[in-house]
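Pasting a structure here, questions to come.
Moving on, here comes subunit A:
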Amino acid sequence: MRGKFLKVAVAATATTMLATACSGGGNDSSDDAAGQAGGELRIYNAEPAFLLPSAGDDEPSLYVIRQLYSQLVKYNAETGAPENDLAESIESTDQKLWTIKVKSGYTFDNGEPVNADAFIRAWNFAAYSPNGQNNGYFMKKIAGFKDLQSTDPDGDGPKKAPEPKAKELSGLKKVDDLTFTVELDTPFSGFPTTIGYPGFSPMAKACVDDSEKCNETPIGNGRYKIEGSWQHNVGINLVRSDTYKGEPGKADKLTYRIFADVDAAYASFQSGELDVMYTLPPARYKEAKSQYGDRLFELAGDSLTYVGMPIYNDAFKKKEIRQALSLAIDRQSIIDAVFDGRQAPATGFIAPSFQGARENVCQYCKKDVEKAKALLAAAGGWPAGQKLTLWANAGAGHDQWLQAVGDQIKAALGIDYELKVNLQFAQYLETADAKKFTGPFRLGWGPDYPYLETFLAPLYSTGADSNNSTYANPEFDSLLTQGDGANSIDEAIPFYQKAEDLILEDLPVLPMWWRKEAAVYSENVDKFVWNKVSDADYGSISLKQN
Partner candidate 1 sequence: MGRYVIRRLLQFIPTVLGTMFLLHYITSLAIQFSGNPVRAIFGDRTPPPALLAAVTERLGYGDPCLDQKGNPCFGLFLDRMQKIFSLNPDFGVNLRLRPVTELVSDALPYTLKLLVIAILFQSIVGIAAGVWAGLRSGSFADNLVKISTVFLISVPIFVLGLVVREFVGVKFGNVLRGQEWIPEVISRGVFSPGFKPDYPLASLIIPGMVLGAVSLATTARLTRTSIMENLRADYVRTARAKGLANKRVIGVHTLRNSLIPVITFIGVDIGSSMAGAVVTETIFNVPGIGRLVTLAARTGESSVVIGVVTMLVLVVLIANLLVDILYAVLDPRIRYE
Partner candidate 2 sequence: MSTDVNVKMDAIPGLDPNAMPLQVKDLHVEFRTRNGIAHAVNGVSFDLQPGETRAILGESGCGKSVTAQAIMGILDTPPGFVTGGEILYRGVDLLKLPEAQRRKVRANKIAMIFQDALSALNPVFTVGFQLGELFRKHRGMSRKDAKARSIELLDLVKIPAARQRVNEYPHQFSGGMRQRVMIAMALALDPEVLIADEPTTALDVTVQAQIMALLAELQRERNMSLVLITHDMGVVADVADRISVMYAGRVIEEAPVNDIYASPAHPYTKGLLESIPRLDLKGQELSAIKGLPPVLTNIPRGCAFNPRCRYAQDVCRHDPPVPLYQVSSARTAACHFWKEVKGDE
């Protein structure tokens, strides 16, 4: 379960963006005529990993945390544009030092004020590695992050990791009660769009002091607060918070029912026991479409599935080989057969909904057997008798489509294949980290923040953590740096697009498809709201009132 968050299409420009403006509404859901308050919304959820905002980074966690905590920025449901929420203003002149002013008067459920300290405290807590918070990862652009990480002196896993050098991020400075500054390591024009991610939520002192308890019984600052505590594997009940100063949630109660199996959940939905399901079992998609019609909500998503190329392996060094393989695959046909059409074929490296994405830029992503054969021949052919090994992790259903990919390559290029699909995810990822794949490998990527850079830098820049294909191209790296340092997003985008052009030719990975979001809701739902960035926004969904 991979984190998926913000996917802003438009991020406001310039240095003084998001100044005040339209906090507290502006979209339809705030219009009282469109949706009345009240009722209980019964929601499908999988078991969250954590309810602590510094730790929860998977869908089920985020869908709960978003209702419990508010952040500095929120995203417009329709356009995805960031709007100030708790922030009064977010400003920078050099894209490196950001000054953030927090609105006054907001409090946590336990009465503590939401102020500059609440943010500094939360971000430090997340970044300090001995705390083992998953979302510490997102703090890594802030200056001083490395000092909060314990280093491994002998490199082979000591019995006890040494204490990190510092406990607090040097880049976070409190100016006054409601103002603080954030200094980044390098300029990053997209920073303000990132901090609407729940990992950047403020945390109460009581919560940081006893984070385990806060995980079970969250102390939030959002539209809803928890009723009782987290009933593991059974459910989570939220009620509307009376103390929340912003726009209140629609439903009186949000009841999350936890399922381990999406098929079981769908059966419950069919029996009228759920009002919203944010996902569907793939095999039931057609049925749902005919049965629920307009109560099936669909939206092109931003989770990329790709087939990585082990460039470190001699057989895959030539880009013609990679291009030939890509040309042999009929993506739409696999999507129809295996996914019932619930994916959109990838025609580029950047999610179509993102600002700066271009359609049909990938000339190697359409099936063209003749061209594929020609390219393969030009590269000197495939070594005779050698099987193409296709890798995927076990138990997640990837073997199906990977087999179809293999079948198509075999049919088009005459390269026989074998599947290596028996590694558990942990071992599979270790294999990836150790660069030990012997053939194309399945992996996925979701954006870390709603900014197109997230589809480029972490995956393909030289030596990046998730650059599993070991692609290295100095030209690509320098284009990214130029984009990061640009004065505005508009100015940055052309650099990123040029960088994308490079990998579209080199194909360090073969982009396969983007997930389509599909949600169903019951007849009880009056107005269904799906946030373009943060997906299911349960607090904004209103119920029919009888």
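Candidate entries met the following condition: all candidates are chains of the complex that A comes from, given by their letters.
Quick note on the criterion: a residue touches a chain if its C-beta (ideal position, glycine included) is under 8 Å from a C-beta of that chain, and two chains touch if they have at least 3 such contacts; residues count from 1.
The shown structure was predicted, so the numbers you read here are calculated from the model rather than taken from an experiment.
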Of all the listed options 1 or 2, subunit A is touched in this complex by number 1
Subunit A contacts candidate 1 in the complex at 1-3, 49-50, 129-132, 134, 136-137, 140, 149-152, 156-161, 164, 212, 231-235, 257-261, 263-265, 267-268, 270-273, 395, 423-427, 429-430, 432-433, 443-446, 448, 458, 465-466
